[in-house]
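Here is the structure we will look at.
In this view, the complex is presented without one of its protein chains, the others remaining in place.
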Amino acid sequence: MASNGFGQAFRVTTWGESHGPAIGCVIDGAPPRIPLGEADIQHDLDRRRPGQSRHTTQRREPDQVKILSGVFEGETTGTPIALVIENQDQRSKDYGEIKDRYRPGHADYTYDAKYGIRDYRGGGRSSARETAMRVAAGAVAKKVLARRLGNAFGVRGALVQVGPHRIDRSRWDWDEVDRNAFFSPDAQAAATWDGYLDEVRKSGSSAGAVIEVVASGIPAGLGEPVYGKLDTDLAAAMMSINAVKGVEIGDGFAAAGIPGHEAADEMRMDGDRPVFLSNHAGGILGGISTGQDVVVRFAVKPTSSILTPRRSIDRFGAEVDVLTKGRHDPCVGIRAVPVGEAMMACVLLDHLMRHEAQCGPLGSGG
Amino acid sequence: MASNGFGQAFRVTTWGESHGPAIGCVIDGAPPRIPLGEADIQHDLDRRRPGQSRHTTQRREPDQVKILSGVFEGETTGTPIALVIENQDQRSKDYGEIKDRYRPGHADYTYDAKYGIRDYRGGGRSSARETAMRVAAGAVAKKVLARRLGNAFGVRGALVQVGPHRIDRSRWDWDEVDRNAFFSPDAQAAATWDGYLDEVRKSGSSAGAVIEVVASGIPAGLGEPVYGKLDTDLAAAMMSINAVKGVEIGDGFAAAGIPGHEAADEMRMDGDRPVFLSNHAGGILGGISTGQDVVVRFAVKPTSSILTPRRSIDRFGAEVDVLTKGRHDPCVGIRAVPVGEAMMACVLLDHLMRHEAQCGPLGSGG
Amino acid sequence: MASNGFGQAFRVTTWGESHGPAIGCVIDGAPPRIPLGEADIQHDLDRRRPGQSRHTTQRREPDQVKILSGVFEGETTGTPIALVIENQDQRSKDYGEIKDRYRPGHADYTYDAKYGIRDYRGGGRSSARETAMRVAAGAVAKKVLARRLGNAFGVRGALVQVGPHRIDRSRWDWDEVDRNAFFSPDAQAAATWDGYLDEVRKSGSSAGAVIEVVASGIPAGLGEPVYGKLDTDLAAAMMSINAVKGVEIGDGFAAAGIPGHEAADEMRMDGDRPVFLSNHAGGILGGISTGQDVVVRFAVKPTSSILTPRRSIDRFGAEVDVLTKGRHDPCVGIRAVPVGEAMMACVLLDHLMRHEAQCGPLGSGG
Partner (left out) sequence: MASNGFGQAFRVTTWGESHGPAIGCVIDGAPPRIPLGEADIQHDLDRRRPGQSRHTTQRREPDQVKILSGVFEGETTGTPIALVIENQDQRSKDYGEIKDRYRPGHADYTYDAKYGIRDYRGGGRSSARETAMRVAAGAVAKKVLARRLGNAFGVRGALVQVGPHRIDRSRWDWDEVDRNAFFSPDAQAAATWDGYLDEVRKSGSSAGAVIEVVASGIPAGLGEPVYGKLDTDLAAAMMSINAVKGVEIGDGFAAAGIPGHEAADEMRMDGDRPVFLSNHAGGILGGISTGQDVVVRFAVKPTSSILTPRRSIDRFGAEVDVLTKGRHDPCVGIRAVPVGEAMMACVLLDHLMRHEAQCGPLGSGG
């Protein structure tokens, strides 16, 4: 029911199939009088675009976004913002052979089980192409947040693991993220991954990844107990991204292994400002932001489209072997970095607006 | 906005504070003509009730649930089911001293930052006491699911890690879960945890835990791409439970480290029935159930109320030390097992109903 | 689906049957730090209470409301406010005879057609008793609105027609409304209605009514095009009241007969303040408040429970005659006045909060 949208106050609904005429989204609820142009959105789309490194799909599309409504004379009007990207490089022929076959790890079987029909071209609706519209919506959210929260605000993502290879957190350098093709904050890890992915591709296989997204400059007080918690909505937002199998906040699963006297973040005053002495909580307590960095990580499984033949069935019940040719990222997790950033921005803006609906202007509560 | 409820078709809204007169919930959308009595709900509540082992809080309350509406002559009527539990053992005096102090790891500071006011008695709304109503709602969901899905259906939870100590999955025995005070499927792990928690308590600290919940007998086809995915809603449901910091489906974070040719579950036919040869996906592909067991795990941080003094501030900005006396579980994760089961049941029923709204009776799609 | 609640930011969910143990509601999203006590709510409930005139049901219940959560030390906390009223004067025996019979004009047949079961005692969920919780929620909304909008704010309702007898609008006197048993702004009409209803009751029949509700001190800018318009939500709110068959805004149906050059409200400046020279629009243009009084009218059909025998069927398909004994208002429309006021208040608060979520503090937009 209305499952192709997310957010309450800042609501994004996406539509479109990988190989249909276009993909798009409608943003309902964006604040008025925010300067917005196609270039603002295009910048973020370009970060996600395929074909930028040897390790992302060679499908080359300009992914040129158009604003069809909700912006007038360079500013948002408060009415729905409709965004659309036409699909150009479709190459339907690549996909004909998997028309009736269920590719292991993909949603082919489950879409058929649910709907009794599916658009098999390039995965149809289940393709990661849908995430382009998340990035577009996130770009709008970031514009609004920047205006509301000022210069301290920022959302940044990084790849922290590829296959079994993790970064060394002591080498974390945000500036490095834009210097390599992996959004890696650790240059050495990027080098390791480069070699590893070459091997993986040569062997006809693929690799998973872990992404970390950090939001800074977030005021305390965002989030709504007990089912609309900030972490609840972040978990949902990240888990809804294709191929994601796990989400954690702050220490996440590691928190289960830490004793209680180490796990809780202590507080002190810094002049007249409360400060936390650590951030195990990832910036969220009781579902509400603490004023520290909000930290989320999510795990992406290896790309399911691989050149190694795998056992499967077709929709007529025959046993078959499936091998997926075509252009596929050996590690879809890489391009999930800007997607995770976008989802973080959308959730934060939605909660900022929800907070102000109930509690009034930010900072008036305490 | 309306953040104290979850679910679309089977919607649960909870209310109540830890030390107010009562807690309760309203279930809106339950199917009619399902036999339901207070005993059905009480059974599940008793599994969650405190005071059942040395390792859960000694607060002793009968937690007697009353049905105030929506059931007539022993059957649901399709109108809202209101459930209420009166709070009896309140001992407000235990909590007076933390009235103005922010307990580290708790939501005290963030509630004040958001609302400018909080019910400090026993954590007020942020207390895990709220989860009793989740268990109550889950009991109703299970009754409906059992009727719809038949004997094959079941939802079971187990504790798989306490502090740094994990179970040995090769010893997994579901029958064992009801035989120990930890919901452990591994008797040896239960023994280890027993000793470990004694130590932890003696040292004035606490421990985290990981819970695994498995649903069986779930048909293929439940779940709605792309933002109302089954795993999206499960992630939100589990993350909304107090103290949860991470959620994973199937292989979860481990999936990031596995090569692609091992990660995807292969398929074959078993007579005329499709079967999967493994369940890395945890029963969900593209957000839709595969027909395999649905497997979710979530991590609970250590209890924040501990006897070790911790640095904090009060609401006037003074630096203080906080130490939490009173009756507290050294490992809140134990009692999270029935809560996780309940959330799984609610999410599954919600999706079954949503599926039938769009696609018609189960099994008619394929 | 979650159909027992209304409102987005200020969300009210009601539960309970006419002759069950209690009725209640949960208010999710109320702003924090609003002074609120049971007396605030009781005052409005007493206006709606039955047994206050010869023309309302003699069922006598104190309708004593209890606040079970969401208020701490006399102020709202921002968490859900649970309200409950125990049912005391139930007299189930009055209703036993209509257990299997479908009373004409009532929801007996349709509940059975939908759910296959119904709580027949006093109409169960379809009883107007449910509206007590609307009045309770409205009292909370009014407290918040008064605080936000100041002294200029007010919501007032009046009865403007009973059966075929309308008030003379030239005699409209708001002070008169509290002086008669009909909420009539026209003392002469009240006298006419008094005699008319005596006749109607003697003849074993009943009468319909039209209610007008006016909100003053409402700023321009509330309402959300194009499906969340202020008038859209008001129409839904009023139509959801038992026995309502029509809703109109401003001139309403009469607007269809007026030429265009008379229908649109002209504007001029009053100093530096825009003013309208008439209010045909009822204070709403394009779904957004104009700053004028918001004016809504709704029509209530005659009470369906009458002493005149009527042809019907029972649930076994037998033809029967139905005559409803017991205590019933000959004109349910009278007690609908405070219900209409309450719904107006809830809708306005919801829109005020939604406006501030998107557009910031009131008055900052223009």
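For clarity, chains are labelled A, B and C in written order, and residue numbers in each chain start from 1.
The rule we apply is simple: a contact is a pair of C-beta atoms (placed from the backbone, for glycine too) under 8 Å apart; a residue touches a chain by one contact, two chains touch by 3 or more.
A quick note: this is a predicted structure, and the numbers were derived from the prediction, not measured.
Asker: Which listed residue, A:R118, A:K143 or A:R156, touches the chain dropped from view?
Answerer: From the options A:R118, A:K143 or A:R156, the contact with the absent chain belongs to A:R118.
Asker: Could you tell me which of C:G122, C:G208 or C:G340 touches the chain that is not displayed?
Answerer: Missing-chain contact among the listed residues: C:G208.
Asker: Of the residues in chain A, which ones touch the absent chain?
Answerer: Within chain A, the residues that touch the unshown chain are 1-5, 7-9, 11, 13-17, 20-24, 26, 28-29, 32-33, 66, 68-70, 72, 75, 77-82, 84, 114-119, 124-125, 357.
Asker: For the chain that got dropped from the picture, name the residues of chain C it touches.
Answerer: 1-6, 8-9, 14, 102, 104-107, 109-116, 125-126, 130, 161, 163-164, 200, 203-210, 220-229, 231-236, 238-240, 242, 244-253, 255-261, 263-269, 272, 274, 277, 280-282, 284-291, 299-304, 306, 308, 310-313, 317-319, 330, 333, 354-355, 357-359, 364-366
Asker: For chain B, which residues lie in contact with the unshown chain of the complex?
Answerer: On the chain B side, contact with the omitted chain comes from 1, 8-9, 29-32, 78-79, 225, 353-354, 356-361, 365.
We take it that only the chains that are shown with their structure count from here on.
Asker: How big is the gap, in whole Å, between where the Cα atoms of chain A centre and where those of chain C centre?
Answerer: About 45 Å, centre to centre.
Asker: Just the number, please: Cα centre separation of chain A and chain B in whole Å.
Answerer: Distance between chain centres, rounded to whole Å: 26 Å.
Asker: Can you pull out the residues of chain C that are in contact with at least two other chains?
Answerer: Within chain C, residues 1, 8-9, 29, 32, 78-79, 353, 357 contact more than one other chain.
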